[in-house]
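Only one protein chain is missing from this complex, and each of the others stays in its spot.
So that you can tell them apart, the chains are marked A, B and C in the order they are listed, and the count of residues begins at 1 in each.
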Amino acid sequence: MRQLTLMYFAWVREAVGLDEERIDLPAPDVTVRDLIGLLAARDGAYAEAFADPARLRAALDQRFVTLDSVIGEAKELALFPPVTGG
Amino acid sequence: MRQLTLMYFAWVREAVGLDEERIDLPAPDVTVRDLIGLLAARDGAYAEAFADPARLRAALDQRFVTLDSVIGEAKELALFPPVTGG
Amino acid sequence: MSRVSIQAEDFDPAAELAALEGLGGGGVASFTGIVRGEGRLVALELEHYPAMTQVQVERIVEEAMSRWPLLGARVIHRYGRLEPGARIVFVGTTSRHRTAALESCAFLIDWLKSEAPFWKKEHFADRTAWVEARAEDAAKAQSWRGEG
Partner (left out) sequence: MSRVSIQAEDFDPAAELAALEGLGGGGVASFTGIVRGEGRLVALELEHYPAMTQVQVERIVEEAMSRWPLLGARVIHRYGRLEPGARIVFVGTTSRHRTAALESCAFLIDWLKSEAPFWKKEHFADRTAWVEARAEDAAKAQSWRGEG
């Protein structure tokens, strides 16, 4: 089973208490939204952070993607709130 | 008969060979366009400079006006090509 | 806070930006116009209408201050003989809102092009030519009429 690196930023990082972690990818055709669902099914802190996918944005291998994108061959998935740079 | 100061800029100034001059105002209700006509009726250099009113712009007492504006109580009429600042 | 300078001397954009940054607005936009050295241009000569220029440019700045929530606006426009590479004009604005700073900066430079009493003459080695006003500059300035 292939591994995927998850990275968290801003309040997502603070909520789960981790910068990054590695997880087993259930299947290559899962979507970002599927993974958010898996994370929301974990304990309290995760459940809260990932309860509402509409609050989250994602990047696969450092490219912004929609939540319905398939993980495919990507090595790194970052989850974070909408960006506030500039 | 009231006097009016005429000021010339850019190629208008160069064409007539003067920065400014004073003229007698024929009547207070003449327009800028009327005065341009009077200037065009002068000798060769003036005739050429003022032949085509469409090439000219005007300011009365330091405010841009259209050529159909009446001179009225103004003391200074400037005639020049379209501006090219900035 | 707004200030207009019509001057022969060069200016320091850094000092102008620093003053605008100090007003606490959060966003500072600027535009600097420079003499291009194209077609073997030797110099650009800027003539203006001294009795009118300062007042007219101040009117344009007041218009910008009334249309956008600006904390500051600064305009410097030079006249006289300017060689390629020399600065001609500086517009700087600051606001709490980046869009207000950016739009008012664009508005000011567009309006200076069509509403400030300056005329440019190009000096080449063998001839001189008055710069013709461009219809698109007038259209650009007029396009602000319908907005804001």
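For the reader, a short list of remarks on this structure follows.
Here, a contact is a pair of C-beta atoms (placed from the backbone, for glycine too) under 8 Å apart; a residue touches a chain by one contact, two chains touch by 3 or more.
Source: prediction; values computed, not measured.
Across the whole complex, the hidden chain's contacts among the shown chains comprise A, C.
Check C:7, C:99 or C:128 against the missing chain and you find that the one touching it is C:99. If you put the missing chain back, the residues of subunit A touching it would be 7, 9-11, 13, 59, 62-64, 76, 78, 80-86. Taking the whole complex into account, subunit C touches the unshown chain at residues 12-14, 17-18, 21, 24-37, 85, 87, 96, 98-99, 101-102, 105-106, 109, 140.
Assume only the chains that are shown with their structure count from here on.
Per-chain Cα centroids separate subunit A from subunit B by 72 Å. Look at where the CA atoms of subunit B average out and do the same for subunit C: the two points lie 26 Å apart. None of the residues of subunit C touches two or more other chains.
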